[in-house]
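Complex shown without one protein chain; remaining protein chains in place.
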Amino acid sequence: MLKQMEGSKAVAEAVALCRPEVICAYPISPQTHIVEALGEMVKSGELQPCEFINVESEFAAMSVAIGSSAAGARSYTATASQGLLFMVEAVYNASGLGLPIVMTVANRAIGAPINIWNDHSDSISQRDSGWMQLFAETNQEAVDLHIQAFKLAEELSMPVMVCMDGFILTHAFERVDIPTQEQVDAFLPPYEPRQVLDPTDPISIGAMVGPEAFMEVRYLAHAKQLQALELIPQYAAEFKEKFGRDSGGLVRTYRTEDAETIIVAMGSVLGTIKDVVDDMRAQGHKIGVLGIISFRPFPMQQAREALQHCKRFVVVEKNLAVGLGGVLYTTLRMAVAGLKLTGYTAIAGLGGRPIPKSSLHKLFLDAEQGALEPVTFVDLDWDVVNRQLEREKQNRHSGPIAENILHAKGMSSSAKFG
Amino acid sequence: MFQIRVHGRGGQGVVTATEMLSVAAFEEGRHAQAFPSFGSERTGAPVVAFCRLDDKEIRLREPIMQPDALIIQDPTLLHQIDVFAGLKADGYVLLNSAHSFDQLGLGELVQRMGHARLAALPATELGIKHIGRPIPNVPLIAGFAALSGMFKLESVVKAINEKFSGKVAEGNIAAAAEAYELVKQQMKEAAHA
Partner (left out) sequence: MGYQTVKFYQTGTYTVGNRLLAPDERSVQAGERRSNSINSGHRACQGCGEALGARYAIDAAMAESNNQLIAVNATGCLEVFSTPYPESSWQVPWIHSLFGNAPAVATGVAAAMKVKGRSEVRVVAQGGDGGTTDIGFGCLSGMFERNDDVLYICYDNEAYMNTGVQRSSATPPTARTATTMPVGKEPGNVFGQGKNVPEIAMAHGIPYVATATVADLRDLEYKVRKAMKMRGARYIQIFVPCPLGWGAASHDTIKLARLAKETGMFPVFEAEHGEVTGVLKIRNKQPIEEYLKPQKRFAHLFGKHAHPEMVAHLQAIADRNIRKYGLLDEEKVNAQ
């Protein structure tokens, strides 16, 4: 049913349609509206049988999900940013134990400095945690990915993060088609665990594993993600058949047929990029887009196929691998190994910095003309940065960086409007 | 694409206003995208929220920097921030005030843009009168429907009914109806001026 609704609410409805049995969550922006809505559904009896547990921390949230999942219940939680980092030990444990938990990550920056706005630093920090990571471009896709995520997680007995841009998607009201319970039931069978704590058949889960077997256990986690490379497109196709929509899959290309320049990105910024690409196509530029939906497992082959005929690619990333550049770019470099391709990293939108069409337009033109640095920081205020660097050179007691930058920014904006 | 920017303060229902605008557009079969300028929730702090309308899917995710319309829920913001930044030359401005633009020192704006696309509405007073609370958002949405002709009043009523129920919905619908008429009246007067 078509509805005009908030992304968080839509995700909550999608999760509810998946019949979760245990939901445990700790409040953190911008995830909060999702679990608030689910909590209300459980309390009102609309979603049952389901246990909603208000835990004391994200570490406990993931731990409760570990317990409930191991005991055979379909388990869900949601988090963001510092919350994800606070639960990291349990995040790795959930995948290590092979528990098919689904978690929404409402993507948000990581401090310090404290910042509640969107970027992808949180999910990306967990790229090696053993969780699958699917990035939604729109709220519709966020809805659909959750339904696919439970199926994927439970088939492989491995956890999945559905990543959606915090605020930009979670707090956006837009048109979403919410499927019916019958549709979801026909797609997603009841959870049948591969391992379960049950007094009728006692097993031990979580034993210590020494050097003689640890590598094999870890390899199997890798093997599961390789299997996911097969399952994800398969489920997307089945989803399209049952729901009539293209959602999910490994990658999605847009106007790449004869593209000389391909822009690569994940999440909601793909929408803005497509608008820019349409404008540039209208002006005769041969430019297209490669959206990465599945970041883990990473679709090496599909990314390579998408890029192999272009001349250059620009990766617009909402993360910063400090001391290196961009995480997606370095991964893509592995995918296109041996191909003679010029590649650029464009770090954009950190901590919620808007990514306007105008900036992207200029960026893409510069790339076409070979005028980009290998690593570009989109809309970085160099004046403020250089002033701080100079301050540090001049003064041993240069003070806290964030506060200095804020001060400089305040000066410059008052100069502009004052 | 038509882009609306709403300025107000925390507690005035700014975000709700854009959400209801998007629902009203949705009710008329259009695509709409509403989103807040994200920040910590603090009563009284300046808040901005956005709404885009289009006949096709809206993919753009940047904040609205060149709005086609402004709704200003709190006239005290006029002295605090540049609410008019980026406003298109043929844009609309709806201001929550019992005073006229001239009285508020916005004569220059009227000179530049003319009367046809500007309106002031005592929305807070309408909120108090019909809902018993100084929340100006619903009267402003209805007023904006009248000013811009972008929505029918019925669509605003549908959006109200989706958001509220019972007495609150009734009060809001009454406030919306009066706001709609007041702005229509202003438009007529402006046309004859």
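Every chain is named by a letter (A and B) in the order it is written, and numbering of its residues begins at 1.
Heads up, the rule we're going with is that a residue touches a chain if its C-beta (ideal position, glycine included) is under 8 Å from a C-beta of that chain, and two chains touch if they have at least 3 such contacts.
Being a predicted model, the structure only gives us computed values, none of them experimental.
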> What are the shown chains in contact with the chain that isn't displayed?
Replying inline: A
> Hey, which of A:Val11, A:Met41 or A:Ala70 is the one touching the hidden chain?
Replying inline: A:Ala70
> Which of these touches the unseen chain: A:Ile114, A:Ala213 or A:Leu339?
Replying inline: A:Ala213
>> Across the whole complex, list the residues on subunit A that are touched by the chain not included here.
In response: 21-22, 24, 49-51, 53-57, 59-60, 63-73, 75, 89-90, 93, 97, 197-199, 201-210, 213
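What we mean here is this: only the chains that are shown with their structure count from here on.
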> How big is the gap, in whole Å, between where the Cα atoms of subunit A centre and where those of subunit B centre?
Replying inline: 34
>> For the complex, give me every residue of subunit B touching subunit A.
In response: 18-19, 22-23, 25-27, 31-36, 38-40, 58-63, 65, 82
> Once bound in the complex, which stretches of subunit A touch subunit B?
Replying inline: 4, 6, 30, 116-118, 138, 165, 167-168, 171-175, 268-272, 274-275, 352, 354-357, 417
